[in-house]
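A single protein chain has been removed from this complex, and every other one stays in its place.
For clarity, chains are labelled A and B in written order, and residue numbers in each chain start from 1.
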Amino acid sequence: MIPYLLDLVGVAVFAISGALAAGRKSLDLLGVVVIAVVTAVGGGTLRDVLLDRSPIFWVADPVYVLVIAGAAMATVAWTRRFHPPEKTLLIADALGLALFSVAGAQIAQDAGVPPVIAVIMGTMTGTAGGMIRDVLTNEIPLILRSDTELYATAAIAGITLYLVLGWIGVPRAPSALSGMAAITGLRLAAILGNLKLPVFSLPPEKP
Amino acid sequence: MIPYLLDLVGVAVFAISGALAAGRKSLDLLGVVVIAVVTAVGGGTLRDVLLDRSPIFWVADPVYVLVIAGAAMATVAWTRRFHPPEKTLLIADALGLALFSVAGAQIAQDAGVPPVIAVIMGTMTGTAGGMIRDVLTNEIPLILRSDTELYATAAIAGITLYLVLGWIGVPRAPSALSGMAAITGLRLAAILGNLKLPVFSLPPEKP
Partner (left out) sequence: MIPYLLDLVGVAVFAISGALAAGRKSLDLLGVVVIAVVTAVGGGTLRDVLLDRSPIFWVADPVYVLVIAGAAMATVAWTRRFHPPEKTLLIADALGLALFSVAGAQIAQDAGVPPVIAVIMGTMTGTAGGMIRDVLTNEIPLILRSDTELYATAAIAGITLYLVLGWIGVPRAPSALSGMAAITGLRLAAILGNLKLPVFSLPPEKP
């Protein structure tokens, strides 16, 4: 029950980030809901399709979509009067990233994939929804750009910690909590300390 | 037989809209066919993948792809001499949207999903091909933008009508026809009356 409620909170947080991105592009209300849905369920959907899991998690349970649509509409209503609470949202987003990444890695593990692939599937669960959001709003995905503080990198580090702890014999629950704590901590430290990955920069045109 | 022919007409109409979008970006002939195929089968393909239906409808029956390629080439030939018949195309597109949306919802129903998910799957069948077309031609999807008259909203309303009629006991064929008539009517009324959804607009940069 608690994991399910946490899952819905994570979905709602990502839906809010999608609705805000839609608002920055002046989309209509349907566009807001579509971008919110895609942001919130895109990563998990891609994971389920690539692992051939059926049914896709949100197809089987309409509560996800209803929570997302509610969160998107609440975002529209809230921002008519108030500024979005940027700092609270950054913390909530770091928690959502941690939750989705470790849960996605666990689902991949249960499907019997090799550890490297579990890291990829977990990171994808946490980040692909935001990438699709950025593609649909005609931007290069934020997490690939050089002006973004560590994001997917934090997910990769935390999932790796989770897998290593499990490999040396730590039970699943404390391993997962450690991985999530590492992701949240790394992401928030990266924002506070302005930590970024090195950039790879070539001249735009071929010589 | 009549549903199959209607299906091919719907596919051809969406292929024409894809070919015209490709022409507006000055793509080459292969680009025209690719965009036409993606526009015409993208929504149904996404639906089939998400419902884990196999084989995908156009993979099993090559007639779809051949009709699309023919419609795309006919569009290229026609527009060398004449203007595209914009009004006829808008009416044909509204009919295609109605057909695909209700048919997509029926397929989702038959796969046993909850009603809310059937609405999403039907709307996706009618609209996702156009969204992929817009992403490939580097535009924010038309149906999410605030300058577009009701489009996906018409699909949602008509599919909902179809489901409600079925729920109160109306047989499937008249329910489906009523849903399709509602979608076509709403979409054409929206174009004539310039009906749009409210916009959600935030400043583009974070404060």
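Basically, a residue touches a chain if its C-beta (ideal position, glycine included) is under 8 Å from a C-beta of that chain, and two chains touch if they have at least 3 such contacts.
Please read these numbers as outputs of a predicted model, since none were measured by experiment.
Student: Using the document's definition of touch, tell me which of B:5, B:30 or B:192 contacts the absent chain.
Tutor: B:30
Student: Counting contacts across the full complex, list the positions on subunit A that touch the omitted chain.
Tutor: Residues 49-52, 113-117, 120, 131, 135, 138-141, 143-146, 148, 152-153, 196-207 of subunit A touch the chain that is not shown.
Student: Footprint of the hidden chain on subunit B, which residues?
Tutor: The missing chain touches subunit B at positions 19-20, 22-32, 34-35, 45, 49, 52, 54-56, 58-60, 62, 65-66, 76, 79, 83-84, 86, 135-138.
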